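One protein chain is absent from this view; the other protein chains keep their places.
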Amino acid sequence: MEITDKDINHLADLSNTSLSSEEKEALKQDLGNILKYIGKLDELNTDGVEPTYQVFEMENVWRNDEIAAQDANREELLNLTKEEIENQIKVPKVL
Amino acid sequence: MKIADSSTSAVSLVESSLKRIEETKDYNIFTYVDKNRALKKAKEIDEKIKRGETVGRLAGVPFALKANFLSKGRPADASAKILTEFISPIDSTTTEKLEAEGAICVGCVNLDAFAHGSSTENSYYGPTSNAFDKTRVAGGSSGGSAVAVALGCVEFATGSDTGGSIRQPAAFNGVFGIKPTYGTISRYGVVAMASSLDVIGFFTKAAEDLDILMSITAGQDPKDQTTLPDFYGKNDTPLNKKKIGFIKEFMESSALNPEIKASLESKLNEAKENGYEIVELSMPTLEYALAAYYIIQPAEVASNLSRYDGVRYGFRSSNVKSLDDLFANTRDEGFMRENKRRIMIGNFVLSSGFYDAYFLKAAKVRTLIIDEFNKAFESVDAILSPVSPNLAFKIGEKTSDPVLMYLEDVMSVPVNLAGIPAVAFPTGKSKDGLPLGLQLLGPRRSDKNLIKLAGKLA
Partner (left out) sequence: MTEEKNQKYQITIGIECHVQLNTKTKLFSEVDNDARGKEPNSCVSPVDYALPGMLPRLNGEAVKTAIRAGAAMRAKINPMSRFDRKHYFYPDSPKGYQITQFYHPIIGEGSIILPSGKKIRIEHAHLEGDAGKLSHFDTYSLVDLNRVDTPLLEIVSMPDISSAEEARDYCKELWRSMIYANVTNGDLYNGNMRFDVNISLKKPEDKKLGTRAEIKNLNSFRSIERAVLYEYERQSKILDSGEKVVQETRGWSDATGKTTSQRSKEEAQDYRYMPEPDLPPLNLAKDFIDAEYSKCPKLPNDYRTEFKDIIPSDTLEILLDYPELVKVLSEINVANKPIGYISNLFASVLLAEENQSLLNDQLPTSAQLTELAEMKEKKELSSTSAKEVFVKLFEPKHASKSPRELAKELNLIQENDTGALEKIVDDVLANPATKKAQEDYKAGQEKVLGFLVGQVMKESKGKANPGAVSEILKNKLK
């Protein structure tokens, strides 16, 4: 499958990643080749086959509704961010 | 594994480990060395031993963490720029269990950024060299872990295996590596790559060491609701058919290196001499495993890497005028080319209009592959297989062609798609002195017996 400039820009948007024009060119090539390879699956008939998303037989795994101590507290978490104002994370204005 | 006791002090074990790390610097194995903390912990353990207190099953044993394992107070950057400056406030369940048994973390080791790769060349810190030839790759993604064990920097190292990331570097460096049954060891606190494929495992120099590490780290974890109820050493799947299979399609593959093929044949003969019946298995669907894997894995990768946006932790681009910049520039500067490839492929196969043709199709192929393994294990205890069609290749040899690099995984990914266990073990040297290795595949929950069997065959 051919990857067009439009495709690559759309994928960059979906991936929320700004790319240089050189990188876009390179990725166009790479992604085209990769998609060509994975297109191989079309050879295989999967009619009536159930999909598998997880490889274990467990169901109904849940915890009790009780407040419990966590592995890191607010200070430890907020220390990881670049900018913080009064215990909130600062980001450029959201329009 | 040498454990600290009255005869050997933990301090001496750690000191020789640190010395070895220093000597092997030019292999680019460690991304972080935790000297002082390791020595401090070693002294504490020696004190306990003096006082005759219990010190745990891994007392004073130096080990390395693959840098995608979170451990309190240590960097956990997964060799990715976007996670540089991230010092973990918490421990992964595995780190916690190992240290509780007295094991001493001497540092963190290199990997392909976010474990995206089969050579450890996609690392923000550059490639790690193969233990037997500095011009060749360590394999990957757990290259640092394999080389650290192979060169004796540590007694064991942790690893994660999504498509071969433990078994292939183990084979490339002549050590043991286990990829357990999916859900055996908690994934809590390990930087996620592809959640339905990721497993935690180990590198050692001896099979029985794998067994000790598994018995310590296996088990259900409330922090990972995909962990299986404890079975290791309790409800293990028996391997008592006295039958070992090999996969016809792999054996006959033109891509398979002749020396690896010869090693596979001789191991099968050994097994035969040891009373095992050898069964040829035809598994035609495995030909499609790699394609299915390179749909499912990137899809989950794209999803799991969505959280790296520069807002809450790690690297943040300095070139930020708007919120869009914050996200897009941080991700552009923070991800390696291979990370971007997988994120974009993943977003492609999940995007509206393509989901059914790619992601859903791959999920169905996954079912067929599982069925094929289930059928195989009705007739055999285990399957002996190459890990990779190749020996350790030259650094730079495959970096220009992603598909060529992906083909490295062709014989390892079926195991992850099926969620079954596999043990990689060394089988000698090639004529150029490069390690040869094979993997033993078993049915779900046969991990313990599989380790035993691999130990016998090695």
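The chains carry the letters A and B, assigned in the order they are written, with residues numbered from 1 in each.
Operating definition for what follows: a contact is a pair of C-beta atoms (placed from the backbone, for glycine too) under 8 Å apart; a residue touches a chain by one contact, two chains touch by 3 or more.
None of these values were measured; they are calculated from a predicted model.
Residue B:Pro222 is the one among B:Gly73, B:Gly126 or B:Pro222 that touches the chain missing from this view. Residue in contact with the omitted chain (choice from B:Ser303, B:Thr399 or B:Ser430): B:Ser303. For the options B:Arg136, B:Arg187, B:Lys364 or B:Lys448, the residue in contact with the chain missing from this view is B:Arg187. Residues of chain B in touch with the missing chain: 68, 70, 76, 78, 83, 86, 88-90, 92, 187-192, 194-196, 222-226, 299-300, 302-303, 305-309, 311-313, 323, 327, 347, 350-352, 355, 359. By the touch criterion stated above, the residues of chain A touching the omitted chain are 14, 16, 53-54, 56, 58-68, 70-72, 74, 77-78, 85-95.
Please note the rule applied: only the chains that are shown with their structure count from here on.
The mean-CA centres of chain A and chain B are about 21 angstrom from one another, to the nearest whole unit. Against chain A, the residues of chain B that register as touching in their complex are 86-87, 89-91, 182-183, 196, 222, 225-226, 228, 285, 288, 290-292, 294-295, 302, 309-314, 316, 320-323, 325-329, 331-332, 335, 337, 340-341, 343-345, 347-349, 351, 358, 360-368, 370, 401-403, 406, 417-419.
Only residues 7-8, 10-12, 14-19, 23, 26-27, 30-31, 33-35, 37-44, 46, 49-56, 58, 61-63, 71-72, 76-77, 79-82, 89, 91-95 of chain A touch chain B when the two sit together in their complex.
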